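Every protein chain of the complex appears in place save one, which is left out.
The chains carry the letters A, B and C, assigned in the order they are written, with residues numbered from 1 in each.
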Amino acid sequence: MKSKFGEYGGQYVPETLMEALIEIEQAYLKYKDDSDFISELKELYEEVANRPSRLYFAKRMTEELGGGKIYLKREDLNHTGSHKINNVLGQMLLAKKMGKTKIICETGAGQHGVATATIAAMFKMDCHVFMGKEDVERQGLNVFRMELLGAKVTAVDSGTGTLKDAVNEALRQWTRECDTTYYLMGSVVGPHPFPTIVRDFQKVIGEEVRWQLQEKEGKTPDVIIACVGGGSNGIGIFYDFIENKEVELIGAEAAGQGVDTNYHAATITKGSNGIFHGMKSKFLQDSYGKIMPVYSMSAGLDYPGIGPEHAYLAESGRAKYLPVTDAEAVEAFEYLSKTEGIIPAIESAHAIFLAMKIAPELDNDKVIVVNLSGRGDKDVYQVARYMGVDINEQ
Amino acid sequence: MKSKFGEYGGQYVPETLMEALIEIEQAYLKYKDDSDFISELKELYEEVANRPSRLYFAKRMTEELGGGKIYLKREDLNHTGSHKINNVLGQMLLAKKMGKTKIICETGAGQHGVATATIAAMFKMDCHVFMGKEDVERQGLNVFRMELLGAKVTAVDSGTGTLKDAVNEALRQWTRECDTTYYLMGSVVGPHPFPTIVRDFQKVIGEEVRWQLQEKEGKTPDVIIACVGGGSNGIGIFYDFIENKEVELIGAEAAGQGVDTNYHAATITKGSNGIFHGMKSKFLQDSYGKIMPVYSMSAGLDYPGIGPEHAYLAESGRAKYLPVTDAEAVEAFEYLSKTEGIIPAIESAHAIFLAMKIAPELDNDKVIVVNLSGRGDKDVYQVARYMGVDINEQ
Amino acid sequence: MNNRIEEKFKELKMMNKKALITFITAGDPDLETSYQLVLEMFEQGADLVEIGIPFSDPVAEGPTIEKASMRALASGTTTDSIFELVTKLRTKTEKPLLLMLYINLVYKYGAEEFITKCQTTGVDGLIIPDLPYEEIQEVKAYAEAKNIYLINLIAPTTNEERLAKIVEGSKGFIYCVSSLGVTGVRSEITTDLENFYARIRKNTNLPLALGFGLSTKEQLKSIKGNWEAFIVGSKIVEVVAAYGKDSVEEVGKLVKNLKELE
Partner (left out) sequence: MNNRIEEKFKELKMMNKKALITFITAGDPDLETSYQLVLEMFEQGADLVEIGIPFSDPVAEGPTIEKASMRALASGTTTDSIFELVTKLRTKTEKPLLLMLYINLVYKYGAEEFITKCQTTGVDGLIIPDLPYEEIQEVKAYAEAKNIYLINLIAPTTNEERLAKIVEGSKGFIYCVSSLGVTGVRSEITTDLENFYARIRKNTNLPLALGFGLSTKEQLKSIKGNWEAFIVGSKIVEVVAAYGKDSVEEVGKLVKNLKELE
């Protein structure tokens, strides 16, 4: 398997982990075209994740904004409430085939942790989730969901107490027990083969969009928009269309308080090439290569890097990545709630915002598909606080 | 239209409201067999509610418990997270056809309020939700969801500050503005025609179960279990099978701290015939007819009455209603989370508990279908508190 | 067998006078005060008195009467204790007494037994706000048998067809609801009352009593339509709420003032 996308990707990990990565790669090579594996995964997608997820025509949004037609790919209606479950099902099945009995993972917003804890419960695997201390605080609901599902949640207080530190700690833990434990990476990041495996398990999103839009509009999308933290929902919806050069692919990065402040996580817009978390990619870092503290009100996008395939798509110009601030995301969060009755994850709201900007500029016969990567129940307290609303916090 | 089920049902409301009820009944009679209405509703069911909801084989639960096969009807995967949306879509469409521009409703757990606020946003209707003060406190997440969706939420502090008082206040408000406002009743309760209309908009659940189970098992269910607050998810899954006398229908009532304490809401088990909230049915009341304060940790089941059709099914022996305590519901809540990776609404957990009891007593070729009426995200804080877990409450 | 309500309206008609109907919630703040209040209201000119039986969930009531219900329940008032109150009142007065109550209190008591009790204690009529024409069979036959008048309500929303049916079987008087909404003092009544009166009058010769939201002499004077009676509830209950056990004199003054109308 190719370990790089152009110059990006690779396997920059401690020697101790190399064997585990090789083992995963070999297992994946063995199973990825195995018809049993494929049919088991298909059944899990359907029965557990609730796939295919709906492709929803946002009629009111389209009418109000004028211009291109907006469709939402409803990953929020998946079991556990986000696209994360697609990847978890795939990797959990792989881990099971490999004979692993314990899973570790990192989580940002908690969606990946919840999805992993959920499927670990189903597969009767031990599950240990690492989550930044600050994220534990802003996503308390998800923490308890994971615990309920039987997972052990460790709050990581090293570094900035967010997603990057959760990955650090999960990697450290994996180094301790890589002989028995499967590290279930939550996005298209980390060392090879994770970016490829996770992308393969998420690409079902774009594949569904293709036939669903064909059915509804008889065409391929003109523009596809997704938010990018690590980039799994993004690559998931982009991948099937990469060769369709006429399809515009746009990622929404978290610009936090603005890309000209110190409080953002806009990796492509402001980052530079680097090597971190096992991969060569783009990172927010200082001139010596120290990883910068990043900020986004969205825990799932609060990450200083991006998956190597996105770095490659950005570098080659195939996809474009635009920054969206907290304020803009909150605007989109409220807008979608009030207009379509859909409360999006604050992550997904970043993508919605771009659609709101772009749609009016397009002709009526153009179609924008936005990946609605998750639902926003987890975020309502935080958005309320952001909006200065005094709510009863139980 | 028949206004009663046996002796139960009717229209016991202030004269001021009679005209509004008649108007609704007439509109419903006009539209219910109208092919445009039917096809619009079907599209809303599919595109908005995400129907059909999955019929999920609970493999691990079945294996662990031994005995009958357990299927879960996954209303938790509907948009907004419960069965409530089915009814809301139907009535909202009806209200729109009637030319109404404002909706009021009551809510217990907040699920009906959220569903109503959601669809009101889509239909651009004003929405005013009445919710008991105590429920506002235990379901703060849902309160803010409704507000985000643009609804006005009034906390009702009269009486016991729970669902019954929310209904009282919504009825009072309706009396003030019944000429312009549609009261979107959230369960199969209240005066005729609500119990019939709500049931008709929920019966899709049972209809889907019929063909889904036919596909999966080539048979009809042997036992169907649902929790009953007002009874809408219950009647929704029962209705299509009422004439199949061999199908056992079981409702799970909230027994709170136990039916022998003063803290429960087990209407059928402990109630008596009465007339309240516009209907003749069974209620928890004292010997003079004063409605008793009820209790359940589950806000959605914390109601002193039950829909008249259930009273009739109970009286005639066609369905059976069993009490389930808070402690038992929490046990089921945890069990399902850990076993199947599904966190159920605490309401639905009451039904799950009965399945856990009943399954081991059945032969392997028997099938139990449990209505998983909603998802449990809204309940995790409360269950955590119940379990004495110290969680970060943000 | 005569009914005091009918007698009273006949008498007033002959004198060309309007009736004043007043309301209190029994047991607010206690039954002894209620006893005094009823007698005082009659003394000061009330022609008929409505005694409200407190209910846990009075959905036709605004906050004033709802809170009175809660106070009355808290003081231990029950349906039976109210029948005792009526019995006691009947030792002092022969004026028309009506009970205002929710249908569940009748139903749960047993409609037949309840009506019998009304007869034996001396109740002349019942106002059951949540018992519309469509459900009247719950009590109708029993009430007729014992000559207890079931007072029917007409609202501004009641259409012609139902209006005709409702008044057809009515006795005593018709309770005409002035406005949409629940009970409670209103600063303004927006219904076209002249037309409302005419609409009902076309269908019946029974006295028409206007209620809901009435409170001051001035307001009563300005009301259009030849209403044979006015019903004042929440305004009186407000005074009871304010003065509690010491409200008898104040309520008396209020009733006297209202009565000066004519």
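Everything that follows uses one rule, which is that a contact is a pair of C-beta atoms (placed from the backbone, for glycine too) under 8 Å apart; a residue touches a chain by one contact, two chains touch by 3 or more.
All figures in this text were calculated on a predicted structure; none of them were measured in a lab.
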{"item": "Displayed chains contacting the withheld chain", "value": "A"}
{"item": "Options A:Phe144, A:Phe276 or A:Tyr381, residue touching the unrepresented chain", "value": "A:Phe276"}
{"item": "Residue touching the undisplayed chain, where the options are A:Thr62, A:Asn87, A:Asn168 or A:Ser296", "value": "A:Asn168"}
{"item": "From A:Leu44, A:Ala151, A:Ile268 or A:Ile291, residue that would touch the chain that is not displayed", "value": "A:Ile291"}
{"item": "Contact footprint on chain A, counting only the chain that is left out", "value": "3, 10-20, 22, 158-159, 164-165, 168, 171-172, 175-179, 272-278, 280, 283, 285, 287-291"}
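In the analysis below, only the chains that are shown with their structure count from here on.
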{"item": "Farthest-lying chain, centroid of Cα atoms versus that of chain A", "value": "C"}
{"item": "Chain occupying the most central position, where position means C-alpha average", "value": "B"}
{"item": "Inter-centroid spacing, chain C versus chain A (mean Cα positions, whole Å)", "value": "66"}
